[in-house]
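Just one protein chain is left out here, and the rest sit where they should.
For reference, chains read A, B and C in written order, and residue numbers begin at 1 within each chain.
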Amino acid sequence: MKVKYFAWVRERIGKSEETVEPPANVRTVGDLMTWLARRGETYAHAFEKPRIIRAAIDQAHVKQDAVIAGAREIAFFPPMTGG
Amino acid sequence: MKVKYFAWVRERIGKSEETVEPPANVRTVGDLMTWLARRGETYAHAFEKPRIIRAAIDQAHVKQDAVIAGAREIAFFPPMTGG
Amino acid sequence: MTAKPTIRIQQADFDIAREIAALTNGRTDIGAVVSFSGICRGNENGEDIAALTLEHYPGMAEAEIARHVESAMSRWPLSGVSIIHRVGRLNPGENIVLVLTASQHRQAAFAAAEFLMDYLKANAPFWKREESAAGTAWVDARTHDDAAVARWTKS
Partner (left out) sequence: MTAKPTIRIQQADFDIAREIAALTNGRTDIGAVVSFSGICRGNENGEDIAALTLEHYPGMAEAEIARHVESAMSRWPLSGVSIIHRVGRLNPGENIVLVLTASQHRQAAFAAAEFLMDYLKANAPFWKREESAAGTAWVDARTHDDAAVARWTKS
């Protein structure tokens, strides 16, 4: 599945998107953040406070317990500051 | 004192302003309407429902019991419909 | 910083972009500008309107608007306010009134613009006369305009 990062999540990880293949036990958005955080220092930094990170599955806001099965695109970003 | 009329009050009376000298027993805005209403048919028509007529003394909204002594300009008009 | 309010009563149309520019140009302390334009509708309660004629009480109209602008400025932290009210004969689709409010933050700009429109409708000495196929008739004041004003005295 494709994973996208925005704002300081993107800056900390150092890339704006990538394709990942998490194992089957990574079921939810929260699981995916925990799994991504173990990919290295930059990821650990980006996800050090997972509760403040927002997520979207296929461009719709979701909570951290949302199931990721079937998702084409999952995005992680800080709280929004538009408008 | 000068009296001004606006909108359908003006149209019914047939003039936009005039100078009047009511007797001393005409103390309030309400008294003045009653007194004006006796000046003729057009006035009687304009003031036939005095409770819906609004008034201003020297360009400030007043109630019908406002005292007219000292007023330079008194205006009568229907409820406002601007904006 | 609060700029001196602009209050104009005129027959001519207004240019919203120019009025906003006059309020904001050269300033970097304004975060929000709200504009309200009231427009002459071509149909009222199912009846086609050919034109609207607006009459006002010169002198008092400007004074009432200025009084309400001062009141808005004392309630909300506003950077500037402009109000332009047209008078004379207006066709459907033409502008009637413009209220512009500027502030650092959006809530103040929105609240002040609504407050000013509610007060203008209920208290500013303007009167509308409609022309339709049935002839000309003075527009009746709507009781819900008085209700709209009443909500500002509760807060």
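Everything that follows uses one rule, which is that a residue touches a chain if its C-beta (ideal position, glycine included) is under 8 Å from a C-beta of that chain, and two chains touch if they have at least 3 such contacts.
On a predicted model such as this, the values are computed, not experimentally measured, just so you know.
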| item | value |
| --- | --- |
| Shown chains that the omitted chain touches within the full complex | A, C |
| Among C:Val87, C:Met117 or C:Val139, the residue in touch with the chain that has been omitted | C:Met117 |
| Contacts of chain C with the absent chain, listed as residue ranges | 15-17, 20, 24, 26-43, 92-93, 104, 106-107, 109-110, 113-114, 117, 148 |
| Contact set of chain A toward the excluded chain (per top definition) | 4, 6-8, 56, 59-61, 75, 77-83 |
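The rule is short, and it goes like this: only the chains that are shown with their structure count from here on.
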| item | value |
| --- | --- |
| Farthest chain (mean CA position) relative to chain C | A |
